[in-house]
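My questions will all concern the structure given below.
For this view, one protein chain was removed and the others were kept in their places.
For chain A:
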């Protein structure tokens, strides 16, 4: 897949802090790309640089295979950080301004308002809107002109459970239409449900990136146990001699769990232990959630 967004060695320094450090990542066309990280990890800064509102200290951003331009940004619909509107204008008037800037057809305004269920409130000033309504209006603005790419930074902020479910369905529908979606979120469960790819940021640095399945597989835990009459230490000694067995943790009753190095399967492990004369009474794989993986990546860094 070609890259829609390509970020190379991006660094953003402020007076006393480095918000993003030497970050490189690539967003494949047609993917739903989750950008994960705790508060202050550099997600919004990275997107802000990609969208042209922040200046990078060093590094390069390419959209659609070329240097970023205003024209390239018009092919991207984005909701970055907070909804930004003129409070004294109505929802519709604000969308008209967005449509002018994006050079989108005014006809797309009605469809966008319908999508976010604000058609009935379109003539009310935005100053009277709740945060959730402003968030939905910002989503409508991002959808104007049917952009090829959507950048959604915490799109479910301020939404009620129904709104969150609606946004999830919307993202899945847009992804099914072939749009590329870049989603920065704290809601790891959401990301796991909708994203095909993810990158994990911590303290401005990239900790992991790739297809979600690959990131999760990297920390699948393998649980092992020998027969009850076997020497419990024998398993640990044997595992110490298996180079692709990582993060071995003893468990009660002579059992233990471990992670496998990339490219190795539980069958490889079983063969390696059998070659050392050990027969397993139990071997199972625990598929971890993105949340577990995320927390482990953050703790390891």
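What we mean here is this: a residue touches a chain if its C-beta (ideal position, glycine included) is under 8 Å from a C-beta of that chain, and two chains touch if they have at least 3 such contacts; residues count from 1.
Everything that follows uses one rule, which is that contacts and distances are computed from a predicted model.
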Original post:
Of the candidate names "ABC transporter permease", "Phenylacetate-CoA oxygenase subunit PaaB", "YlzJ-like family protein" or "CoA transferase", which one corresponds to the UniProt protein name of the undepicted chain?
Top reply: "ABC transporter permease"
**OP:** Could you tell me which of A:9, A:103 or A:237 touches the chain that is not displayed?
**Re:** A:103
**OP:** Would you indicate which residue among A:82, A:115 or A:265 is in contact with the undisplayed chain?
**Re:** A:82
Subject >> For chain A, residues in touch with the removed chain >> reply: 48, 51-55, 70-71, 73-74, 76, 78, 80, 82, 84-89, 93, 96-98, 100-103, 141
